[in-house]
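Missing here is one protein chain; the remaining ones are kept as they sit in the complex.
Going in written order, the chains are labelled A and B, and every chain counts its residues from 1.
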Amino acid sequence: MTAVARPGALVAGAESAGHALELRGLSKRYGGFTAVDAVSLRVERGQFLTLLGPSGSGKTTILMMIAGFVAPGEGAVLLDGRDITALPPERRDFGMVFQGYALFPHMTVAENVAFPLRVRRLGRAAREEKVRAALDLVQLSGFADRRPSQLSGGQQQRVALARALVFDPDLLLLDEPLSALDRKLRAELQEELKALHRRIGRTFVSVTHDQEEALSLSDQVAILNHGRLVQLGPPEALYERPRTRFVAGFLGHSNFLRGTVREVAAAGSVVQAGGTRLLQRDEPGPPGATVLLSLRPEKIALLAEGEGAENAVAGSIAAWAYLGAGYSLSVATCDLGVLHVALPAWRAPIAPREGLPVRLGWSAEAAVPVLEDADAA
Amino acid sequence: MPRDAAVLPAAAAPRPGLALPREAGWWLLLLPAFLLMTALYVAPILQVLAISFTEPTPGLGNYERLFTAAGVQRVIGTTLRICAVTTVVALVLGYALAYVIALASPRARRWWLLGVLLPLWISVLVRAFAWVTLLRRQGLVNEGLLAAGLIEEPLKLVWNEFGIVVGMVHYMVPYAVLPMLAAMREIDPRLLAAARGLGASRLTVFGRVFLPLSMPGLVAAGVLVFIVSLGFYITPAILGGGKTLMAAEWIKLQILDLVRWGMGAMLASVLVVTILATLAIFARVVDLRRLFGGGH
Partner (left out) sequence: MRGYEAGPLARTLAWATVLYLLLPITIVIPVSLTDRRYLSLPEQSLSLQHYANLLRSEAWLSAIGQSFWIALASTLVAVVTGTLCAIGCWRIGRRSTELVRALMLLPLIIPAIVYAIGLYRWFGWMGLLDRFLGVTLAHGVTGIPYVVITVSTALAAFDPRLEQAARGMGASLWQTLRWVILPRIAPGIASGAIFAFIHSWDELVMVLFIASRQVFTLPRKIWDGINENLDPSMAAVAVLLILFTVLLLALDGAVRARRGG
């Protein structure tokens, strides 16, 4: 927690930089409303963690508690095992990129970036040196004397990054870092941000409501809902094996199939959903249990005449839309309700039209059992 | 208030010893103004309230005079009458002005506003002096009218209630315009155009759409003008010429000339209570901060 930034360049070996952050039983109540409910998690050194959730899920409150702007009602924030819960924000040495960037409009880009060094009373020469390095890092070297109002959204975002990184912070916090940008720029900056993270190897904690951003940037994603941590894991694991209905529905799209386990065998289990028997490779529950399966639309295939699959149901197209890269179909089935199917255009065997009878098929590994969120709690 | 400073942040944060100093810093910023205001503003005024109950003898004697002394009653009557007339006239003139300003183009609006704000900030003494110059017996108005042969005797335009009202309305019109203008600016101009488009006459649009929507501003302006008029000193003193006494001048007379502190303090207290009570009743529509805020 030294006041003066450590010597050394911003770009450091991944193994030497970064700190581990741990949240222990963090809670925050506002009157009768529980904003954050007993959240515990750990971010390893150099990892990129994203807190993902809908608005009101408590993700921003958690970030504000990490930053020190909000005092937790219960629980603790630990940095490398040291309790920092009581430290005020100005003594935490965390870099932060604010939502909307919060650049000082009355200062130039260089003055903005120099601000954290100025408050640490760093000498002028060292200050200029570090500001130059930080602006180089975000490729804004030529913009030092501009005002924030003269920059584009993407440039402002990079100034905010440089300002947050210039004092070599223990941790970088990002509050909806890309949400103010348009779609195309967002994709571009996602890549840059990811590259930057790899290059400097520091621990990043980000907050977003944008699932795509979370999936593409993070090493670990924490999914939050109603103030609770629902699931924590690498993006692929969360997408492929969501633990609850909420996670499956929030990360991407999903069909939900409800049924009862009939048999459990080595080759797989049979789940009865109405008159349809579904084959599942895993064991969703003991025989007789009611289970909920999540089935991603892109894992359903449209079966050709005579083609078979481990699971197959018949239905007719209720609605369809052409999306460029593919089709989105809503297929009405007898036992499973309406199933959404995402079909790559090049693999579509038919030209969709309403009322067309089709057969859908998917493998025994495609569907994943998930918990109802009430049960998960 | 300083006590609150210790309690509030602690309630917000579970670790008072650690979270407190940061919040306390912000509370310290309030301290100089708070101390100054309490010691040098609130205290003297509370003292006035106290004197009204204690001098010359403890008790409600001074307030009893409100019901028994014809002199006090006459002053109150004069004050209320002049304030009521001033308020009504200032509201009518101010409303027309605010209405035109609200509907003017942005460029024209700036000029109109200048015409309203300039007098607001020009010394009340200078304005009273200007009115004396104009209205007195040998003043420019009488001289002009005499020269033109329109009158044979100079008119009594000043050192009476007429003069006071002329001067007070002059002072109050800007105060009336600002809150009304603020309310009118919030009216969606498309509503008016739409009403006209639907076939309503100008008068109907005004009566059925504009007037009701601007009502909160009208009430706020009325309250403001009335309470400021109640305690007015300089303009009535100069333009009334000592013949028509309003509350403020009567208070000054009691204290500086007659040294009857009890009576002066009593009427002063009545003034304060009346004003605060009026404000409390209309608290929802009157926002004083808006008046002088950067809105113009």
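Assorted remarks:
To be clear about the criterion, a residue touches a chain if its C-beta (ideal position, glycine included) is under 8 Å from a C-beta of that chain, and two chains touch if they have at least 3 such contacts.
Remember, predicted model here, so these are calculated numbers, not experimental data.
Interface note for the absent chain: among B:A69, B:A84 or B:V100, the touching residue is B:V100. Of the residues in chain A, those that touch the hidden partner chain are 3, 67-69, 88-96, 98-100, 102, 104-106, 115-116, 118-120, 163-164, 167. Contact between chain B and the unshown chain involves residues 1, 4, 8, 22-23, 25-30, 32-34, 36-38, 40-45, 47-48, 51, 92-94, 96-97, 99-105, 112, 115-119, 121-134, 136, 138-140, 143, 170, 173-174, 189-190, 192-193, 196, 202, 205-206, 227, 230-234, 238, 247-248, 251-252, 255-256, 261, 264-265, 268, 271-272, 275-276, 279, 288-289, 292-295.
Criterion: only the chains that are shown with their structure count from here on.
The mean-CA centres of chain A and chain B are about 58 angstrom from one another, to the nearest whole unit.
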